[in-house]
Each structure stands twice: as C-alpha cells, then as structure tokens.
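What you see is the complex with one protein chain gone and the rest in place.
Each chain gets a letter, A, B and C, in the order it is written, and its residues are counted from 1.
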Amino acid sequence: MSSNFVDDSAILTVNQLSKSFGGVKAVNNLSFSVKENNIHAIIGPNGAGKSTLFNLITGVITPDTGEIKLSNQDITSLRPDKIAERGVSRTFQNIRLFPDMTVFETVLIGTYLMTGGKLLPAVFRTKSFRNKEREAKERIEEILKFVGLWDMRHEYAARLSYGNQRRVEIARALATNPDLLLLDEPTAGMNQQETKELMQLFSQVNNQGITILIIAHDMHLVNTLSNQITVINFGEKLVEGPPEMIQNHPAVLEAYMGRAEANA
Amino acid sequence: MFIDQLINGIVLGSIYALMAIGYTMVWNVLRFINFAHGEVYMGGAFVSLYLLLLDTPIWLAYLGGVCAGALLGYLMEKMVYMRMRNAPKLNLLIAAIGISIVLQNLAQYIWGATPERLTSPFLSKNIAVGDMLINQHYIFIIILTILVMIVLELFINRTLMGKAVQAASQNIKATQLMGINANKIISITFAIGSAVGALAGILVGPVFLVYPTMGVFAGLKGFTASVMGGMGNIPGAMIAGLLLGVIESFAAGFISSGYRDAVAMVILLFILLVRPQGIFGKIVQQKV
Amino acid sequence: MVFSKSLIAKKMFMFLVLAVLLVGCSATNSSSGNSDSSSKSSDTLKVGLQAPMTGDNAQYGQDMKNGVELAFKKINKDGGINGKKLELIVGDDKATPSEAVAVVNKMIMNDGVKAIIGGYNSSPTLAAQDVSGPAKVLHLNMGASPDLSKTGNKYLFRVILTGSVYVPAVMKYMAEEKKVKKIAALFENTDYGITMYDAAKVSTKELGVEFIAAEKYNPGDKNFSAQLSKIKTLNADAVMVVGLYNEVALIEQQAKQAGLNIQFFSPDDSMYSEQLIKLGGDAVENHIFASMIDLNAETPEMTEFKKLAEENNTPAQANTAIAYDAAMALAKALTEGDGDTDKSRDALAKIKYQGITGPIKFDENGDRANTPMIMQVQKGDFKVIKESE
Partner (left out) sequence: MELIKRSAFRKSVLLLGGIALFLLPLGIVNPYFMYIINLILIYAILALGLDLIVGYTGQVSVGHGAFFGIGAYVAAILAKNLGFSLWLTLPFSIIITAVIGLIIGFIGLKLIEEYLVMATLAFGTIIWLVFLNWTDLTGGPMGIAGISAPPTITLGTLQFPFIQYHDYYPLLLIFVYLGILITRLIIKSGFGRACTAIRDDELAAQAMGIPVFKTKVIMFTISAAFCGAAGALYAHFLHVVSPETFAFGMSVTILTMVMIGGQGSITGAIIGAAILTVSSEALRETPELRMLIYGFLIVIMIMFFPKGIMGLFQISKQRLLKKSIQVEKNVVEKEGLSYEQ
C-alpha cells in the first residue's frame, strides 16, 4: 500500500482508513499522523466520525480498508487488548467505570499489563507475583497522587463527582503505562473550573512524555492545549495544522461555524 | 419408513412451530427468553382435560384450554415480569425458571403426575393415502397449525393492534413515547403467544399424553426453533419449527431414538455459533 | 470506608456463628427429639415406603401407598405389632437410583424405620438396598429384575415374582398357543427392561422362536415412532414390550396410528393397571402378559380385600393388593420377631402366609416361589386366559 505519511517521528500513523456502517461512510479514506510528544486534537461536528475513528484505532471495530501503524508497526485489526499492550490507552466519551469498585480498585485494573494476570503464580503466591503486586500498588499510589485522587482512593468511583470520575478514568488509563493516550471528549459536561483543572492535568501528563490524541468540541481547550489539529467532517479530513492556522481557516469556519463562534 | 418419519416429523414440527411463536413474540417486545412458556403448553392441555372431565363439549374444552393458556401467560407477565422491568436479564430468566417449577408442581399438586390422554374426535381413524395410513388427528394438527399461522400473519400485518405489536418489537421505548401503552402491548403479546402455545399442548395431548412435565422438552424444542428461525422472526420460527421436527424424526429413525432430544440441542448450539441470527434471520446488530 | 468494611466482616462472622449455633441447636434438638421418640417408640413402629410419588411413575407409588395404608389400618385396629402401632413414613424415590438412596438414607437414619416396603422400579431398588442391607433394615421390594436375586443381601425380599419365572411362562404361551416365530422386542433401557429381555432370549432356542429386533427406549419417553417404524418393516409375528403402563399404552396407541396391527405381549404384570386401559383404550385390546394376581378372582382373600378397599374409598388396583400383601406379611414377621431385627428377618424368610396374591413364601434368594398365570386385555378388562400351573 502506498503511504503518504512516512514520518519517523510519528507515533501513530493512520493511512487511508475507511469504515462504513450499512452504506453510511463513518470514516472515509482518512489519513493523518500523530507526532511523538504532541497533544494532537481531532475536531469536527457531531457525527463526523470521531468516536468511530477512536474505536478503529483501539481495535474495538475493524476498518474496511486502510491501515493503522503504531511507531511503524502495523496494528490494523489487532484486538483491543493487544493494542493496549503496545502502549495505547484511552478514555471513553461516556465515562466507563466499574460500578462495583473503589477508586483504588479501578485503577488497579489498569495495572493488568504490569502484573501480567498469570494464574499459577497467583495461586501459589510466588515471590515474583508478590513483588509485582507491590510494585503495582506503589505505581497506583504514584498515579493517584499525580491526578489528585489519593485521598479518595477508598471511595466508590461511581459515586464521585463527574470531574473526578474522569480523573479516575484517566488514572486507570495511565496505569497501563501508555505511550499514546486517547481522550474522547474528556471535558464534555464539565463546568469551567473542572475543565480548567483537567486541562492542567493533560499538560502534566504530556510533560511526562505521553503523547495525547484528544477529541474535543471545546475550541478554547483545543487552541490552548494542542499543538496540532486535524479537522474532520463526514469521515473525511478537512484540514490539518497548528491551532493558529485552523482557527482562521475558512473551511473550518464553514463546517464548524456555530460552535466556533459560541466558544470564541 | 422414510414417509413414516416424514409425516411424524411434520406433525412434531407443527407443534414446535406453534411453540416457537410464543418465544419469538415475547423476545420481540421484551428481549428475553420466557422459560416458563413450556408450562403454558402444559397448562392449556390440563385445563382442556379438566373441562372434558366435567363433560364439556370437546370443542368448548379445547377453546377453554386455549383461553386458560392465554390467561396464564397474561398473569405471568402481570404478576412477575412486569414488576421486574428494570432488573437484569439474568434475573428475569431465573424468575421464569422459578415460575416454570411452580407451575409444573402446581399442576402435579392439583391433577397428579399420572399421564392422561386428552380425547380427540379423530384419533381412532386412519386415512389411507395410497398404501400409507395417516392418522386423522395428525392431519387435524397440520391443518390447524397452518390456519393459526395464516390468522397470525393477518393479525400482525392487517390490524391496528398487530401493527402496534410490530412497532413495539422495533423499539418498545419509542412506542411508549408515541403514546401507545407499552404494558398493554406486552400483555397482549404474552396472551397471544401463550394461547398459541396452549393450543400446541392441546393438540399434542391425544398423541403424547398430558402430564405436568410435558412442557419441558416441548419448550426447549420450540425455543430451539425460534432461535433457528432467527429470534423475533415469526414466519422464520414457523418454518424452522417444521424443519426441526422433520430433522429430529429422521435422526431418531435413522441414527438413535435415545438421542432424539439431543438433535435439537446440537442444532441449537450450531445455529448459535455459526448463524446466531438464525437461518432466515435478518442480521441483528450485535452490541459491541 | 475501612471501618465499614470490617463492619461487614464482623456481620459476616456473626452470621456464621449464628448459623453454626442454629445447626448445633437443631442437632441437639433432634437428638433430644430422638430420645423423645424412643420413649414414644414403645407404642409406635415405623415402616418406610420407598416408591415413586412424583413423576411419570407416581401412580404406582400412590397405589402402593394405598395398599400399605389399608394394611396398616387393619393391623393397628387389630392391636398392632405386639401392642405397637405401625406408622408409615413415605419417601419419594422418583423412580431414580440416587433419589432412592437419598430417601432410604433419610428414612433409616432420621426416622429410624425398622423395615422398608418398595421400591417399585428395579434400578432404584438395586441402589437403595446397598444402604438398607448394611443397616440391617428389612426391604420388601417390587422390582422385577432377576438381578435383585443376586445381591446377597439377606434382608432383601421380593414380594412379586422374579422375571426369571414370569418370562418363560409367557414365552411358552406365545410360542405354543399363539404359534409365534419371529418376535420384535421393545424394552425399557433399565435393569428391568434389559434383564427381562436377556431372560427371554434364554428360552428362545428351546421354544423355536427368535428375536428379530431389540429396540430400547428410556423411561419417560413419549414418542416411539422411530422404534415402531423400524419394527414395522420387519414383519414380526409379535412384539414383546417390557415396560410400565404409560409406555405400553403409548406404544400400542402409536403403533395403531402408524398402521402396525400386531400382537403385543409383555413378560410381566408391570402394566397391570386401570391406567393402561384408560390411556391405551382400544389400542391395548388383546395385550397378553404374565401376572401373579387376578383382581377378578373370587378367593376369600380377594373378596375381603376388595371390601376393605371399598370401605376406605381406595381403588383396588393390582399394585395396591401386592403392597397390601407385603405389609401384611411384614407385620406377621415383625410380630414374630418382636422388636429384634434378625429374628424378624428369619421369621420373614420362613413365612407361610396366604395372601391375596396367593401363598407367600420366600426361597433362599428372598424371591417368591409362585407361578404366574397368563392374562389378556379383553373388552377393557383383564381376563385370565391360562391359569397358573
């Protein structure tokens, strides 16, 4: 397959990706790449195919055509857990927490890749098993302190405020030690204060060397946070570039008018 | 032997088809498997039997059984399932299993466990077709099944109520929003499905007898047929029922009669794994 | 939250303690209850009935229960067993081996029965006598399988005839009187069906007949079309059905529906019940079988039994009579043994009692030594067509 994007510094390369549902093209011949250590935003009106794109990248659904590469390794059509294993973690548009678990327990799930989930060592409680468990718990302490939830670690995650639930989700994603973090409209439904705090958190995460790919509606957030923006509409790429360029691009304004004005 | 088995298969298949309708209709509106449907089949047959004991004219007794079946389905819905609308599917399933245990044993408590024969005006007569003898009751079963299928098709496609049921099976919540009383639709669905199930039990009564556990395997087979036909697909369920009956009869005749009931189960597993939408099913979107 | 978690743990622990206490209490209660009943046991003596009370075979269990109850009523009215009243403990074995073991366990250990009447079916009885034998509990069963003679359990007696007596009698009749040559067998896939078929095969050479088919079915089956259409293609002279009334009635009905008009016969009287005629109707007409009892016999015992049954509003069925006999014989043995199990056993082994089903005496295997008669269904009734020899 001919590749338009051969970029060694790209952590994620999406090449001519297409997916349709019952004749409707949700993603249509889409190509773009995400550079390492960037905060890359994907914006577009409702139904533009952003969430479908995330589901394709994380393997929840498989594309009809096209390829997805992670640091030049083909991950197209891999299972979601295999993709997670290669360092891609995500949050969901509608927060998906485990209803029966405390904050600590929830984030502990994120350490699955670290502890391995092997059965026999668990039953015999081998030394390496105990070491890994201890390391996992230390790592969670670190993460929870980092996202500011340490004091709430014994609360049931589903009982926290919306903003804090999102933090739990992010903490859980961080616990998998990702290189690339996918955030699907992380600030939707948050108040201004929460949004501001979350944005700070995202920069901090990014400062730790984690590349972020973020779907957002909030233009303000996108403009201040990201250093690269891809605008998509009807599953196709409209335009791509740094925020300054996107802000004033006529095609974007046309497709995105209402919201751009509202948030200006 | 071939023709013998074919006729047996079609007769059995008619019964399975009637049973499958009940499963499929309930699935349509509630997306759940009413495991107690087999007990409606048994209940209808028992009520007919009881009415006959009271010297009720035979057609009236049959009709009474069908009505009782409908009532049983309706009550099941009203007393248990309706109160569990927000419960997880698994809980509904277990409630259904509980109901089925209750009804089986209630029947045994009232009427005893001894199998009884339901009378039929046709049972003792055979019709000669060429050098084949076919029992009149068998022909009665086949004709009635076809009749019920036609009536049901007409009801669903030609009447307002039928259309409401159809709409409900597309989306029960939207139906409710449109001002149709969803609970009423569900009740009617239960009543019709159960009436057809009870009819199946009454038709079988003269051939395979009436006893408290008669619904267990009939239920499983009807349910298998409804899966074969594609859950929620009424014409599919009817054809699949017939097919299942024929396959089962041939398997019993030519392979082993002990594994007669296993045939349906193997088909069920196979369909679930290879074609979960059923043989004739439209593809139902699986949730991610 | 940490606190509430340990609270849950505490509650759980309390619950466990409570549960243990409860179990303990009920246990001590029952042991004291036992001592109560032992003081009470001076005036009652418990006997268990192991029979199918639910499921397809429930009619047999009910008939047996009726018979035993009739007998106990009469015995208790006449002063009981040396002054002790007989009390019946009913245990439902559901005609299955593991349930039989469970109920017999319960009757012996919890209720302390001194003897057990039943079961009706061979397989459950074979399994249950493994429990009653070591516990030295008299077990008077009604299974037909010849295997029940081979258990070596000296507390096990059989109040009906063994299959190895029934089978030759009916085979001989079919060969000599009905001139049957080719027989198709259709039997229950249980100890009873298989051993009866095996016993029938033994006599074929001598009589010059042969089995041309051996079809099986499982107890509770309702659809016999597969077996019957196979038999239909074979042109047999007769079909031997080994089974209980449900299946026999259905088989003959379905045979008729399939256009298979042939002589049916059974080696024993397991289907001897009004239910056979009620279910089978015209289809069971002419069915031939070997029987140990004729309900139309005009013996004084039968007359008395029928009168008793009528007084108590109990239907007088074959199995009611057999169970009645078993209970009467047991009572006689218990009276002679006077509370001692081994004495009662010896008394039963040597018993001579004229019952409704003829003289009751047991051979060294605990089997009856009578010979059967041949009966036939005629005009909806059971008629003797050949007296016992």
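As a convention for this text, a residue touches a chain if its C-beta (ideal position, glycine included) is under 8 Å from a C-beta of that chain, and two chains touch if they have at least 3 such contacts.
Predicted model, so just to flag it, every value in this text is computed and none were measured.
Across the entire complex, contacts from the unshown chain go to A, B, C.
Within the complete assembly, A:94 is the residue of A:94, A:192 or A:207 that touches the hidden chain. Only one of the listed residues, C:87, C:191 or C:294, touches the absent chain: C:191. Chain A residues in contact with the hidden partner, per the touch definition given at the top, are 21, 26, 51-52, 58, 60-61, 79-82, 84-85, 89-90, 92, 94, 96-101, 105, 108-113, 115-119, 122-123, 125, 129, 132-133, 136, 156, 158-159, 172-173, 175-176. One chain of the complex is left out; on chain B, the residues touching it are 31-33, 80, 83-84, 86-91, 93-95, 97-106, 108-109, 216, 220, 223-224, 227, 256, 258-259, 261-262, 265-266, 268-269, 272-273, 276, 285-288.
The chain not shown here touches chain C at positions 2, 4, 6-9, 11-13, 15-17, 19-20, 23-24, 26-28, 30-31, 34, 53-54, 90-92, 94, 96-99, 101-103, 105-106, 109-110, 123, 126-127, 130, 188-191, 216, 218-219.
Here is the rule we use: only the chains that are shown with their structure count from here on.
Averaging the CA coordinates per chain and comparing them to the mean over all protein CA atoms picks out B as nearest. Distances between chain centres, each the mean of the C-alpha atoms, put C farthest from chain A. Centre-to-centre, using mean CA coordinates, chain A is 72 Å away from chain C.
Across the assembly, chain A contributes no residue that touches 2 or more other chains. Interface of chain C with chain B (complex): residues 54-56, 58-59, 62, 189, 215-218, 221-227, 229-230, 232-233, 246, 249-250, 253-254, 257-259, 275, 278-279, 281-282. Chain B contributes residues 1, 4-5, 8, 12, 108, 112-117, 123-124, 126, 132-133, 135, 137-138, 207-209, 211, 213-214, 249, 252-253, 257-258, 260 to its touches with chain C in the complex.
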